[in-house]
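Sending over a structure as structure tokens; questions will come in a sec.
Note that this complex is displayed minus one protein chain, with the remaining chains in position.
For subunit A:
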Amino acid sequence: MSHPKKIVILGHFGVGKTSLIRQFVDSQFSEDYLVTVGVHVKKKSVTIDNNEITLVIWDIEGNTSIDKARKSYLLGSHGFIYVFDLTRPETYANLKDQLHYLKEEYANVPVVVLGNKADQFGTTVSKEYFSTKEFEDCLFTSALTGENVDNAFVKLTKKIIE
């Protein structure tokens, strides 16, 4: 059995990082917003090509920029998930810089970018707006409905074991 893989979830405050993990690990969603203080560690296994891979997911507190996050929490990561909120432009305004920072500081660590709150498409958010090149690699997820949540973690795990 291989050692578990450490995944760290990054992004601004209130983008739904904890909710995505809860949906992925416990298949639950709660409307209550609880600020993550410090870090929460969760675990779940995924099966890819008949191999069971254990993911240890670090849910760290939100930060407007990754360089403000505690560096020691990111040490030894096998993969990152960067989450932004489709309904709040300030959470993806610096997306390009953030991804560049990850590429510079953690060159070999794969990243998956998620635009969360996709259940708001057609109401408060226009899907067309996110069809530009800047968002072409993004997965649009909804922690509320569970849309694409499992896919996001599987996508990252595949990148990790490649």
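Going forward, a residue touches a chain if its C-beta (ideal position, glycine included) is under 8 Å from a C-beta of that chain, and two chains touch if they have at least 3 such contacts; residues count from 1.
Just so we're on the same page, contacts and distances are computed from a predicted model.
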*Name per UniProt, for the chain absent here [options: "Cell envelope biogenesis protein OmpA", "Glycine betaine/proline transport system permease protein", "Na(+)/H(+) antiporter subunit B MhnB" or "Phosphocarrier protein HPr"]*: "Cell envelope biogenesis protein OmpA"
_Which residue of A:56, A:99 or A:154 touches the chain not shown here_ = A:56
*asked:* Counting contacts across the full complex, list the positions on subunit A that touch the omitted chain.
replied: 1, 3-4, 6, 38-39, 41-43, 54, 56, 58, 70-73, 75-78
